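Missing here: one protein chain of the complex. Every other protein chain is in place.
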Amino acid sequence: MDLFSNLALGFATAASPENLLFCLIGVILGTLIGVLPGIGATATIAMLLPITFQLEPVSSLIMLAGIYYGAQYGGSTTAILINMPGESSSAVTAIDGYQLARQGKAGTALAVAALGSFFAGTVATVLVAVFAPPLTVIALKFGAAEYFALMLLGLVSAIALAHGSILKALAMVVLGLLLGVVGTDIYTGTPRFTFGITAFADGLSFVALAVGLFGIAEILRNLEGEQDRTILGAKLGSLFPSKADLKAMVAPMLRGTALGSAFGILPGGGAVLASFASYTMEKRLSDHPEEFGKGAIAGVAGPESANNAGAQTSFIPLLTLGIPANPVMALMVGAMIIQGIVPGPNVATDQPALFWGIIASMWIGNLMLIVLNLPLIGVWVKLLKVPYHLLFPIIMAFCSIGVYSVNSNVYDLYAVAGFGLLGYILLKLRCEPAPLLLGFVLGPLLEENLRRAMILGRGDPTVFLTRPISATLLALTVIVLVVVLMPSVGKKRAEVFTESD
Amino acid sequence: MALHFKFAAIAATAALMGTSALAQGFPDRQITMIVPFAAGGPTDTVGRLIAEKMSADLGQQIIVENVGGAGGTLGAGQVAEAEADGYTILLHHIGMATSATLYRNLAYKPLDAFEYVGLVTEVPMTLVARQDFEPTDMAGLLTYLKDNAETTTMANAGIGSASHLCGMLFMQAVEAPIVTVPYKGTGPAMTELLGGQIDLMCDQTTNTAEQIKGGTIKAYATTAPARLDIFPDLQTVAEAGLPTMEVGIWHGLYAPKGTPAEATDRLSASLQKALADPDIAAKFGELGTQPVAADQGTPAALKAKLEGEITRWQPIIETAGVYAD
Partner (left out) sequence: MGSINRADLAAGLVFVIIGAVFGLTSLGLDMGSTLRMGPGYFPMLLSVLLVLLGGAICFNSFRQMHIAVEPYAWRGMVFILGAPVFFGLTVRGLGFVPSIFLTTLLAAFAGLKLRPLQAVLLAVAVTLFCTLVFSVALGLPFRRFGPWLSVVGV
């Protein structure tokens, strides 16, 4: 069969000593830079991109792919250890991962994240190799109406992200949507809520929002009391997950992988939903939904698997169409072009060694990541023993550099301070940041696709119902809404709320 | 550390000694090339390719810094305010000319804020359509639009983008009220074109060439003055009877106003050397473009180009009535 000869070619390419070396260097660099607070995958790749330009095309892209996975994993590590996510996906990991860390189970959380990522990465790599072309066909069926329906479904599900009051979670989602609207309106060019600052014309920086809302607000909270303690609330537990932990992560990992693989193939923002959707799903299916937000293993395993599966399958549009699905992929395209390879629909046939080499290196990269990271967990966890008064100035230095390096925009730094303040106030008022973050990510997509669907549908609102995929997604949205508002569920939530206070 | 302080001291002394001393040894340290768009985009690619070649000639590294945002005006504004010592330069495209009209409260004046180094390249554009769109050629498209303009949709990558500029030209040339659908960037717009969600787009050949070759979209015409080497069968817009649609996304290299002529001349000489390099021609060729002739890589040529283009685009943008501020 073709597939086997192709995979053989891929592994032969990716497993050549120098490509293995570049993959390893990429994974290590990606992890080390990505683990710095406030520096997520996009910033890491942007920083490390120039070093790959000197290499052969295949080696360069393999190294870049390694950097990408490494940075993703490094980003999750910071999210778990100090509640500072650098990417929308790791924001979800932070919710329960950080709570686990405070309970002395950082090692467990990190190991669960690593294992979940590896499993998801393996499955998704196979998916990419076998099903890339048919999956592309599905992805292309998604137009504006479908994206709008998908975003709506994502937003409604977001209510489950919070463990407190539904009303507050909804208000946070809406606030996030509003903040997401800031910037130039793409349809008319009108600046909205930018206060005349051109630097905000392209919207507020996601990294600034995530760092401020999660990381800085948490630092401020920690500064309230005595300061010679460490992040660790309790005694440091076992570094590795117990058998029970491993058992608890299997089902979420499987579901997360499926969700992430499905969302990842959608260019144009599908992937951002994957980890949020997985979290929602796990919370709904769990026998102990009250544990979510307080250190549930499933709340780390599911989203991390979804995230990594999505990261893998988001290569599909790039590899089969030559179209980048997200900013990270856009950087990959740039790297390809610099190397003299203009990606397009023919990359697989014109450059089989490159195409299959990248796919093979995805799996090799994931393997290296787990080999590298399981022993590193011990090192990362020791960081939690660093006294807090030494830790937070270091965090502030890194996150300032990280936020600035993305776009060399000083206003992003002012935004960090603003969002830090907002995050702290909201924290004091017992409003959880995750729904706001989801709203912020989805807001522009929701509005953009709503308006585009109306233009393309010549002003006919029934387009959302006459297109089958869109209609199905909207029906799902209604079902989720009903489930959320059902009295029994409501009562359960109320109990949770009382307990948590 | 000591090294850095010494470094600062040298810089300070050089500043004291005035411009001639500075220019004699120019460049004696690393140069920053600001690209006012995201890393990995077509402009960034042009910048990095040219920076690499010029570094070799200058004997000093040119590093590319991406300062994206607001249609390139953020990065350009930053260079306008940078020290005029030749160590900060700007690679910008046609947006330098269109932003003069598109942005009504720009912090700098494109014509007054910069010294010129030279033109780099001019990327031709292609008018493309979804694969199953009815008209089979340019003549067919023009006939089709006579009756169906209001139900025909045309994508662009946002206000001020290359595809938006070309779309404006096209609509004014054919005088048809086609429905414009903006996207956030070329990627999403191209995806929807591939998926058949939208009918037309006019974009840089860099973005369209591989898709046309792959047969996933079809091309009607190129906006270049002559047929393209990679698509010899593709009509030019002039051949199709739309000469006003001729347009290219030209790139130029600038320095802040007041940069000593010694520095800009040195940079310009280096640019011309890079443009003549066969390696650059080959790499640009893969992007569907070519370096400008060596005599265009000069300050005078770029100045003339910018002035001409500002005058050309002002009425087009004002007629369309779309502003980006």
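Annotations
Note that the chains are named A and B in the order they appear, and that numbering of residues resets to 1 at the start of each chain.
By our rule, a residue touches a chain if its C-beta (ideal position, glycine included) is under 8 Å from a C-beta of that chain, and two chains touch if they have at least 3 such contacts.
Since we're looking at a predicted model, the values are computed, not measured.
Note on the undisplayed chain: of the listed residues A:Val174, A:Ile370 or A:Val483, the one touching it is A:Val174.
Summary of contacts with the chain left out: across A:Cys23, A:Cys399 or A:Val441, the touching residue is A:Cys399. The hidden chain makes contact, of the residues A:Ala15, A:Ile28, A:Leu254 or A:Leu413, with A:Leu413. The residue touching the chain not shown here, chosen from A:Leu246, A:Leu374, A:Met454 or A:Leu481, is A:Met454.
The set of subunit A residues touching the chain not shown comprises 33, 47-48, 50-51, 165, 167-168, 170-171, 174-175, 177-178, 181, 185, 187-188, 190, 192-193, 216, 219-221, 223-224, 227-228, 387-390, 392-394, 396-401, 403-405, 408, 410-414, 416-417, 420-421, 424-426, 428-431, 447, 450-451, 454-455, 459, 461, 501.
Although one chain is hidden here, its contacts on subunit B can still be listed: residues 1, 4-5, 7-9, 11-12, 15-16, 32, 63-65, 83.
By our rule, only the chains that are shown with their structure count from here on.
Remark: subunit A and subunit B have CA centroids separated by 32 Å (rounded to whole angstrom).
On the side of subunit B, the complex with subunit A involves touching residues 38-42, 44-45, 48-49, 52, 63-71, 73-74, 77-78, 102, 107, 151, 153, 158-160, 179, 181-184, 187-188, 190-192, 194-198, 206, 209-211, 213-216, 282-283, 286-287, 322-325. On subunit A, the positions that touch subunit B within their shared complex are 46, 49-50, 53, 139-144, 184, 186-189, 191, 198-199, 201-202, 267-268, 317, 321-325, 327, 330-335, 337-338, 340, 342-346, 407-409, 444, 448, 452, 455-456, 458.
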